[in-house]
Every structure is written in C-alpha cells, then in structure tokens.
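My questions all concern the structure below.
Every protein chain of the complex appears in place save one, which is left out.
Should a chain be cited, it is by its letter among A, B, C, D and E, assigned in written order, with residues numbered from 1 in that chain.
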Amino acid sequence: MKYAAEFRDPTAARALLARIAARAEGLGATRARPIRIMEICGGHTHAIFRYGLDRLVHEGIEFIHGPGCPVCVLPMARVDECIEIAERPGVIFTTFGDAMRVPGRRGSLIAARARGADIRMVYSPLDALELARRNPAHEVVFFGLGFETTTPSTALTIQAAAREGIGNFSVFCNHITVPEPIRVLLEDPHMVLDGFIGPGHVSMVIGIHPYDFIAQDFGKPIVVAGFEPLDLLQSVLMVLDQIAEGRAAVENQYARVVPERGNPVSLAAMADVYERRPSFEWRGLGEIDASGLRIRPAYAAFDAEAKFGVGYGAPGRPAAPEPEAEGCACGAVMTGRMKPPACPAFGRGCTPETPLGALMVSSEGACAAYWQYGGARAAAE
Amino acid sequence: MKYAAEFRDPTAARALLARIAARAEGLGATRARPIRIMEICGGHTHAIFRYGLDRLVHEGIEFIHGPGCPVCVLPMARVDECIEIAERPGVIFTTFGDAMRVPGRRGSLIAARARGADIRMVYSPLDALELARRNPAHEVVFFGLGFETTTPSTALTIQAAAREGIGNFSVFCNHITVPEPIRVLLEDPHMVLDGFIGPGHVSMVIGIHPYDFIAQDFGKPIVVAGFEPLDLLQSVLMVLDQIAEGRAAVENQYARVVPERGNPVSLAAMADVYERRPSFEWRGLGEIDASGLRIRPAYAAFDAEAKFGVGYGAPGRPAAPEPEAEGCACGAVMTGRMKPPACPAFGRGCTPETPLGALMVSSEGACAAYWQYGGARAAAE
Amino acid sequence: MLRDTHVTLAHGGGGQAMRDLIEEVFTAVFAPPGMEDQARLEDPRLTVPGARLAMTTDGFVVTPIEFPGGDIGKIAVCGTINDLAVGGAEPLWLSAAFIIEEGCEVALLRRVVASMAAEAQAAGVRIVTGDTKVVGRGAADGLFVTTTGVGVIPPGRDLAAGRIRPGDVAIVNGPLGDHGAAILAARGDLALSTDLRSDCAALGHLMEAVLAAAPGVRAARDATRGGLAAALNEMAGAAGVGIEIDEAVLPLRAEVRGLCEILGLDPLYLANEGTLVLFVPPEEAPAALAAMQARPEGAGAAIIGRATETRPGRVEMQTLFGGRRIVDMLVGEQLPRIC
Amino acid sequence: MLRDTHVTLAHGGGGQAMRDLIEEVFTAVFAPPGMEDQARLEDPRLTVPGARLAMTTDGFVVTPIEFPGGDIGKIAVCGTINDLAVGGAEPLWLSAAFIIEEGCEVALLRRVVASMAAEAQAAGVRIVTGDTKVVGRGAADGLFVTTTGVGVIPPGRDLAAGRIRPGDVAIVNGPLGDHGAAILAARGDLALSTDLRSDCAALGHLMEAVLAAAPGVRAARDATRGGLAAALNEMAGAAGVGIEIDEAVLPLRAEVRGLCEILGLDPLYLANEGTLVLFVPPEEAPAALAAMQARPEGAGAAIIGRATETRPGRVEMQTLFGGRRIVDMLVGEQLPRIC
Amino acid sequence: MCLGIPGQIVAISDAARLMAVAEVSGVRREVSLAPVVEGAPEDLLGRWALIHVGFAMSLIDAEEAARTLAALRDLGEAQETLEAMAAGQAALEGRA
Partner (left out) sequence: MCLGIPGQIVAISDAARLMAVAEVSGVRREVSLAPVVEGAPEDLLGRWALIHVGFAMSLIDAEEAARTLAALRDLGEAQETLEAMAAGQAALEGRA
C-alpha cells in the first residue's frame, strides 16, 4: 500500500528507537520519572498498541492517551438522544460503525437496533444522503460524529442536500473540536505532560496553527503526526529534540498530507454550515466551553435536533453533565494521572463487553486498547 | 354446535329428498328437462357441494350457481387498485382472507405481499381499525368487500373511526348489492331459471322484501334460505311447492335469523355512510347500474378512493369494463346457460391454482366448487 | 459470562459473546459428547447386519414460538423423531441448528432449549451437535430451529407407503387439527381465543408399541403440514390405491370444529404435530388400535377408513350427511374465508 | 406443475403447490433415495469395527445469497463437509433444510440447488433428505439453508484440539479473510467494490490428502466465523498450550489488507469458508504442507506459527513491526471503524 | 360467502362500546353488539346471535328455530316410519 507500507519499515524503526533512547537517556528520563507525551488522537493510540510502540520505546518515554477519540468522549445523554430519534416511526438512523456500542442510559445503538429501531451503518454521510434519496417516505438521520477531520464531510453533505432540496435528510450533530479540551488539560494544575503528538488528520483540515497556543501560551512542544508507526516514532523524536533544545513549537511531521493552513474548501463548508455551541459535554471531562458545533439556523431543515426537538435546550433535558460511573477513573486516565490497569474497575467491572467508562468503549479508547492488545494482561502475568 | 348441527340430520334429509323427488316427478322434471333453481349466494353453492346435495337431489332438479360470491365477481381493475394502494409506502392493507388469491392484471394480493407490500388478513373491519389505533404512523386501509351482509359492519366501523377521530384509517369500498344483478339475469332473454334460493344472510340485514320484484315482476318463486343442508333442501321443496301450486312469492325458510324487514341498525348505518354508485363492474357480468356502494362525501376522510386518488373517476382509469379472459365461459355459467365442466377451459387452462375466470377464484365460485369436491372429475372418470 | 438479556449480532459473530451464549445456553443443557466441530458417535444397533441408518431433517418456523401445548423446540424434537419413527426407525441422535433474530430474549432461548432437552430425554434420544446463527432484526421471525435426526431401522423392517394394499385399514392416533387450530388462535391476529392445545408429541415409543403388537404395519405418515388430507393423498399416490374415509368417525374436538366454522376452514387440512396415520392389514387392525389406545399419545386413536381398489390415487370421504366428496391436496395455502 | 416465478406461502402450505416445488426444484436435482419421510442408508465403512459415525450441523444465513466465489448453497455443502473433514471423518451424506422467504425467486432457488448438487457431487457426498419451509415476507432474509452431515471416522483416527503439543506447527491452506472481505464488499451497503472472491471450498479431499501424507496430524479447525483468531483461541484453550503466529508470514491478499485499512478491521477476525488451520508435529510439517500445496484448494498453504509452552490458552502474534501482541477472541461483532 | 355462524353471548367486554364476547363451540371472540342491542347490553347475555365479521348481526329467534326444527323432525319421523316399513317389506320379500 503506497504511502503506508513504506512507513512501516522495521529497520528505520530501529534507528528511530535508538535515537529516541539516546535522547531519553540524555534527558535523564526513567521509568520512575518518565517524559510524558500525550498522543491526543485515538487513531494514534490505536497505532501505538497495534504496533506495540509503547513496549518498544525507551522506558523513560510514557505515552499518555488523550481525549481524541470522538466515540469515547460521547456522553450518555447524546447516545440516549440518538436512540430517541432512531426509535421514532419512519426514521432510518444512520451511523458509523464506531458508535454502535457506546452505552447510553438505555443501552447502546446495538441494543436499540435489537429492540427494533432501523439503524444502519454507513461508510460516509454521502451514503446516508443516498438512502434519503431512495427512501422518500422515511426520514433519514445521520449521526454526525467526529472531530474536524470528519466535520467537513457532514457539512458538504448538508450543503448537497440543501442544493438538491432533499427534505427527508437531517444530521444529529455531535461534532467537536480538538483544541478546546487540550486547553482544559493544560490549564489543569495537576498537568504532568511534557509534549504532544498532534492529530494529523485534524490538521489536514484546520492546519497546524490552531495549536500555536500550546507552544506559545503553555510552552509545550507539539508535533503534528501521521498514523504509520514510523510517523509516530519520528514525531516522538521531534518532541524530544524540542525538549532537549529547550524549544516549544508547533512542528509538522506529516507534511505529505497536512498543509500548514489546512483545507480551504473544508473550512469554508464548516463555517457555512456550523456555529459553535456555548458548551458541549465530553464523557469523562464534563462540559467544555465552545468545544462543540451545531447546525446554523439557515440549515435548520437539516438539523435533527430542531426536527425532532431533542438535544440541548429540549424540554426535560438535564442541565448538568452526567456524573462519571461509580468507580470509573476515566478522568484521571484521560488527563494522564493514571494508567488504565491502575483503575480499580479495569478488567473487573469494566471490559469491552461491558464498558463502564468512556475509555473502554471504543477500540481507540486507552483502556480498550490496553485490553485488546494484552498490554495489561500480559503485564499482569 | 347449537343452531347448526340440528340442521344436518340425515334422517330428515332423506325425508326432504323423498318429498323433493316426488314433487319433481309430479312436475315431470327429468335430467334432460330439469327444473332449474338458482342459489344466488356463494355460501349456498359451497354448502351444496360440501354436503353433496347436487348429487343427492332428484336428477330433475338442477342447481344453477348464481353471482352471489363477492370474491368471484370482483373485477381485475379493483384488484389492481387494491395493489396500487397496498404498495404505497406506509400503508398497511387489510383484507379478508377470501380476497387474497383473486387475480388482477398484476397478479393477486398474495403476489403483491410476496413482492413486499404490507398486506394482512383480518377477521373483522374492527380489527383493521384496531391496527390503525396501534400504528399511528401508518395508514391502515381496509378492503371493504361483500354484499349487504357485510356492508353494515364496514359502515359501523367507519362510524366508530369518525367518532374517535382516527385519521389513519380508511376503507377501499367494493360493497355491492344482490338485487340488481338478479334483475339483470331475469331480464336476459336467454333466462332459463324456474326459481331462486335467496341468500339468508343478506336478508337478515335487508329483509325479504327487496326480492318482491322477482315474484311480482318476473313471476318466479324465491325462498330465503339458511345455510345448513336441511335449510337448503327445505327451501328447494318450498320452491317446488310454489311451482306446483302455480304461485310465485317471496318466502322465508330462515325465519330463526331473518326478520321480515331486516335489521334497522344496520340499514341506518349503511344509509348514513354509503350512497349508490351510478354503476359498478362485476367480473363476468360487466357494469351493472346502481349495483355498488361508495362512501358519502361526509365520510371522505375514511374513503381510500378519495385519499389515494384511485378508482372510478381517477385519471387514466379505463372506462370500459375488462373483457372476459379468452376462452372463459364464466358469463354463460353464471347465468345458468352452461355447467362448469362444459367450459373448454375447465381443468385445462383454468384451475384453482391458475384461475382464468371469476368462478374458479374463490372456493365459493361454481367452477372451484366443482373442482374441489370432485364433482367434475368424478363425473369424468 | 453471558450478561445480556437479549441476543445481539455479537452473539453470532464468532467471538467471545458467541462462545458464552453457546456454552451457557446450549451446551450446558444439551451436554453434547465432546466439543469438536462434529459429534463422534457409536451404537451397537448400527452395526447389526441388515440394519439401516435413517436420516431426516426439518426446519421449524412456528409462530408464535411458544403456544399452548408446546413451543418451537418441542416441535423440533418431536417432529424429527416422528419422521424417523413413521419409517420404523429407532431414533438415536439429533442435531439442532438455531437461527436467532437479533433481539430474541435469552430467557426464551433458555426455555426452548430446556423444552428440547426434556423432550429428547423422554424420547430416549440425544442432541449431539448444534449450531447457532444470529441474523439482524427483521431478517428472521424470532427463532427458527432445524433438527436432523439419525436413527436405526432394525433388520427386516420395511414400512413404505408403496406397500399399502386395498383392504388395509387406516388408523389415526388422536384428534385431528389440534395443532393447526391452536396455533391459529394463539397467533392472535384473528383475535380468537380457545382452550385448544397443540397435539405436539413424540411418537417413537407409540410406533414401537404398535410395531410390536402389529408387525404387519404397512406404512405410516405423520400428518403435519397439509393435514390428514396431504398424508392420505401422498400415500394413495405412492401405493396406487384409493383411500376412503368416513367423516362420521373422524376424531375432531368441538373447538376445532368451531374454529373451522368461524373461519371457513376444513379440518382435514389443518396441521398436526403429534398425529400419525397408519395402514395395517385388517386382521392386525384391532391389535394396532389397542396398542395405540394403551398409550397417552394414542388415547384418542380411531379407525378412520381403508384402502380401496377403486379410483387409485384418490382420497374420498363419505360425508356425515350421506354424500361423498373427493378430499384433494390443498391448492395453495388455506386462507380464512369470511365474507 | 410449478408455474410460479416467485415462492409464495402456498409453496410451504403442505398442498399441491408445495409438492410441485419440492419435486421440481429439489428432488429432481438432488435425487434422494426413495420418497419416504426419512432416507434409508447403508455404507460398508460404517460397520467396520472401530469406525465411528460423525455428525455435524450448520445453519447458513449469508447475505447476499449469491456472491463472488459462491452462494449460500455452495457454502452450506462445503461448510458441513469441512466440519466433518476437520475431524478426520469421510463425509457420506447430507441433509438440507431450506427456509424460504415469500417472494424468493424460483430461479434463484434453482441456481442454489444446482450449486449444492454440483458441490456435493465433486466432494463425493450425497444429499439424501431435505425439507422446505416458506415464511412470510419479512420473516426471513431471502433464504436460509441448514445442512447436516453424517460421515465415518475410520478406526484409529483421532483428531482433537486437546492433542496439540508445544512445538507443533500451525499450517493454513490459503489466504485469510477472503470470504469475509468478499461478502462485506458484495453486500453493497458500504459501496466498496473489489475483485475479491470468497474462498468457499470443500476441504474433504484436501484433508484426506494431508492425513495420508502426515498421519500424525493432531487437530484441525475450519476458521469460519470469528476467523483465524477464533479457531486458534479455541484450540489453544482446548489444548492448554500457547500459540504464537508470525504476522510476516500470514497469507493475505492485498485487497483484503486494503479493505481492512479502509474499514478499520482486523483480517484475523474475518470469516473464511474454505480455510482450515491444522497442527502437526514438526517432523511431519513439510509433508503436510507439500500435500496441501499439491491441491488447488491448498495452493496458498503456509506455515504460520507454532504451539508453545508459554502462556497456555493464549494466542500471540509477532507483529510485522517487531512488536508482540495478544490475539484475543473477538469481543462482540467486528464493526467498521471510521470516524 | 357471507359466512355467518351462531354464537352465544357469554360476556360483555366493553359496555360503552357495545363489545361482547361470543362463543362458538368453545371458541371465543370479541364482537360488536351494535346491530342487535336495544336496551342494556347485559340483557343479551346468554342469547344466541348470528356472528359475521366480528358483529352480532341478528339475534336468533329460538321459537322460530324450534318451529322449523319441529317441522323437520316430523318429516324425519315420518321418514323413519317409511324406512322401517320398507325394511320390513324387504325382509318379508327376502324371506319369501
């Protein structure tokens, strides 16, 4: 696979690992006092575990798994609202497969489908729109989920629906943005992070400058990275180089895909279709100001919240965010203060089959990744 | 079974058969020159074959099977319209099982259901109304089919729907009336009938006087009969008695169920809900003036023809009645000029599996009854 | 561990959830021999010279899944045992394959499995292997069960419809149409209620008792789909004989009659799930009838007619009223006739 | 005579329509022995002292019913033959039970039946008995087929997962995940198109060839639902050994890799329908591999790993990148991960 | 066929909506009494009615039924006498 296989070469990996080790030694990093690098993005978390990078890098480097999995941070209330919509007669509810297993108070979308709701997995919002074209007697709702990488596709699909005048298509918008929770993490007085690996696919849309505040305001290095193992290792090395050199800058390891200023078409579509919500709830993190997007009134005809009267502002909706489940340490894990196996629920009350917390829900959640790839259990043996 | 088993007593039957034979002899009836008695009603036709009465009565008595099976006389165009309605998205189409097999140009309701239409068999129009209550997001259409016996039940159901304000219920009205086709038959210059057995269940609603014209205008005896075998034999005897005595009157053999003036509640409901159509098509008989009912404008909200824009007067509907299928002799059989096995199609092109004509469609059609109970094939052996 | 109350697609996905479902709901109750992909079986009766192996399969799709007198599991075990038994085979082993609709209650599955295990045990048969598949909501109607049975036909035994001779006597083991009528009422869409129960029963022991008492039995059929009419027509056709039955002696419950009157149905075409018809030479008829009546599943047994030389392949009925009519195969499905 | 182009409920009603469908579509092609309710069978191999009877069943529910490389009928025959073959049984007889949705095309049924007959003939197996049920529109997904297989395990042969020992070598007969990937693409709801074909194949002859060349084969499994990962985990658990596989040598087609990248899937969990994994003592591994590679259905055979003493019950993979990871059973169903 | 069947009113299920339970040979079904009710629905308990498509269409007149039956029974008895005579005659002839 071009532009992928080349970035998995084990020989280059060994070289990078050696350099990383040398840098870590030079910085005096040890298992007890590690350099803590947060990979923000769930895709990076997944790659780290899939390729075993956490066990290959020098023991003085610790990966902290950030809040960048849109599935993990989806709060219960939003899942409940999905189900509420999906169970309306005549609705075809479409979603990425990722969201099917996320638990709400009345169970997951899988459970709702098993109860009879017409819920279908699609690969693209364009496929949902096509379903709407083909099923004029049904209302087709697309579950818009994801960070800035995914947001433009939903915006472009809504624009297409508006152009074609498709009246039976709407989006239940749960798009969220990456920079805001990072700021929350950095403002936390218990913050222990030394640097960041930035999500390359988000930056392919928004460019690298939205992260300037990380370097400028908080003095932390950040490298926007690709998703192959060599991309990740190279980015770790670039973060370590900055630390060693006493610099803090936004650097772009993923220049083959990420333009410095992002993608103008996507940015324009987002600006046209969406506006910021005053705040949005993140599972495990609570309400975060200006961290979510909603559909502008001009596109209200395509807004499932408006069409079905659900979501923020709907009558009877609880104002306060959902408290974390009893015994769940997701907040501590997500802010880097605890490793998954240290959570008392890990592998006991909380498994991928019966997730208790956000991070066990998606295979990109830190706890699920620990579990799936056996890091935890192997370590426990 | 009370009021049923008592009327199946073989000893009494033998007595009636003996009296019938004596009367037939007395009247000089022979196989070659029989007395022809038409049982108007399909229910009577069915009972005659089920109990083998045709083979038990004196050979000088010939039963002629009349047009009184609402399923048999349902024209292709109306079946097509049923399917057109049933295939609309969101429609639950309900019908008595009787109508499922009747062929239209695009096949039967069974075929439409197999293609995906939501078609359900019910026992009562009240069950269709209940489906409408339970499925508010669907339009539930009831296929109103039948003679005066059945018409009041549909009318009472529409009145109930109107009282309760149920907006998703409507009736595709195909109710027809018995007297009009009888008049057509009697006006036929080739008419060969000597008397009639009248449909007892129709008279339980309309009373016996709507048949006065048969006796008064055409001089033919008619006896309104019950449905058990003794009822039928007694009625045959009563017809023969009239003939022997040179009388022509409307008599009531079925007084235990049929009040002379019918049922006032049912008659009022029919008058409230229905009005006569200028004419209606009968399979095998063509258009007959004032022989069908339609829903009055006051109940248009419950009229599927109005709701879906189908039926008489709909744009594109062929004005002329469907010509009989090539080689089909239904018209001749239905008017008593031919016996089913004499039809060239009988048992060849036309079987209950692949009915060509109306009379093979329902098990109450004369041809189907001949087929099912082996009259024809046994005779042929 | 199985925590779910309803089956989801995960339970058919080949992963841990499926393993849990299979182990806790199925194999824990059926206790099949070994856990390989195939059961490995031995029985001395199979190696007797002249013994033949009998094999039969049926899919079961009944709605509702549980009904008065049984459930889909009970029918699935009884039906396949009966298809072996009517051929004179001693049933030995069953397989059971489940197709489960997403959303099916686990508790329902447990009840069905328990019912199968109980029925199999009572019949002296083992459920030795199985399979489960889960399909999406709307892709099946709750639960389908397919059972396959293997049995052994002792040397020298040969029941076959083709062996029926004119004069042979037709016997049924009980009232007709109970299953079809009970199911029709239980479905609820016609809003009829009755106290009827399905006749669902395993007839292996009954057949062995009859064969012991009347070794000359020519042939037997279970009168399932298409009812007595279908079984008799099939036998008349295979044997090239006529069959004549007498309406007056047909065992029929009053409620079955009532339901048929209300819906314009003919009880001869109603399905049974524990009713067989067999033909015996006239001299063995009393012994066969007595052997049936001595068992609970044959308590209502009756002689209903006989094979004739006239009209080969044709079934006729002497009506209660003194007439005669042909009893043909059903054309199409039997639909309620009302209007 | 069968005139309909589509199946209706009448074809399951027990009457003439059903008889026509069964006779013209099924028995005319399968030509089962006799027309009783049960097949009556004999085979000299069954009466050899020490021979055991093997029995297995599977329901098949694949969507779409026809797909590149096969159809539901081909899988139904191959899958059950394979479940017999991986236990060392020689497949003899199959039953086939069809659950058909109202509206199913008769032409499709004919193609499926022809495909089953051809596959059975090629595998040297007879389809000896069957059943058809028709369910209403929406009560099944087109067509389900349940096959049950009976075979004979020659005396002395004993393949069982419990017999795997540390050091035994794991061999697969060809590329992984072709079936799962081909089906996912063929379904069309993800709008992906590929040239992939299902690996659907009967492996009875392959197993016989391997057992002839390497009689010491310990155990085999067909890696169907849950993929290679499920088969290996099951074997590791049954044998109480660890299993270690090497990502670098796993046979995988480029398109399967591509599809997995696009949808965030793991090919180890994709279903196969003609792929088995077997364990042999190391000294017999070359012979087993050669015997496989000599046949078309084993042309892509490869040694993929071995049993170990460490971590009993656990499957681990050496990653391409030099790391190690646990290959666990799938949790729930594998869902596309996209956003 | 305008299938109608005699059923007995055995319970009132919803007096306001004139719904009752009718029984035919042990089979029960809810039916509307609308066509036949005059006073209180309860007055119809135990009565027989002709049931058609979920409605009690007509009350069965027990007296009329008895009258018809009596006539038929008389015919039947006359017939039995005739048959007995015929049988006696045949027996005599057979013996002769």
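Just so it is clear, contacts are C-beta pairs under 8 Å (C-beta built on N, C-alpha and C of every residue); 3 or more make two chains touch, one makes a residue touch a chain.
In this text, all values refer to a predicted model and were calculated from it rather than measured experimentally.
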item: Candidates A:A21, A:A162, A:M191 or A:V257 - the one touching the absent chain; value: A:V257
item: Of A:Y123, A:F213 or A:Y312, the one touching the omitted chain in the full complex; value: A:Y123
item: Omitted-chain contact residue, chosen from D:A31, D:A191, D:A212 or D:A248; value: D:A191
item: Option from A:A12, A:L27 or A:M191 whose C-beta touches the chain left out; value: A:A12
item: Touch list for subunit A against the chain that is not drawn; value: 1-4, 6-7, 9, 11-12, 14-16, 18-19, 41-43, 46, 69, 96, 98, 123-127, 146-147, 149-150, 152-153, 156, 160, 199, 201-202, 204-205, 227, 230, 234, 253, 255-259, 263, 265-266, 269, 364
item: Sites on subunit D contacted by the missing partner chain, in the whole complex; value: 185, 190-195, 254-255, 257-259, 261-262, 264, 337-339
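By definition in this document, only the chains that are shown with their structure count from here on.
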item: Joint neighbours of subunit E and subunit D, given as chain labels; value: B, C
item: Label of the chain whose CA centroid is most distant from the centroid of subunit D; value: E
item: Dominant interface by contact count, named by its two chains; value: C-D
item: Chain centre separation in whole Å, for subunit D relative to subunit B (CA means); value: 56
item: Rounded Å distance, subunit B centre to subunit E centre (Cα mean); value: 23
item: Overlap residues in subunit B, where contacts from two or more other chains coincide; value: 1, 4, 14, 96, 98, 110, 123-124, 127, 146, 149-150, 353, 364
item: Where subunit C touches two or more other chains at once, by residue number; value: 8-10, 16-17, 136, 190-192, 254, 257-258, 261-262, 264, 328, 331-332, 337-339
item: Full enumeration of touching chain pairs; value: A-B, A-C, A-D, B-C, B-D, B-E, C-D, C-E
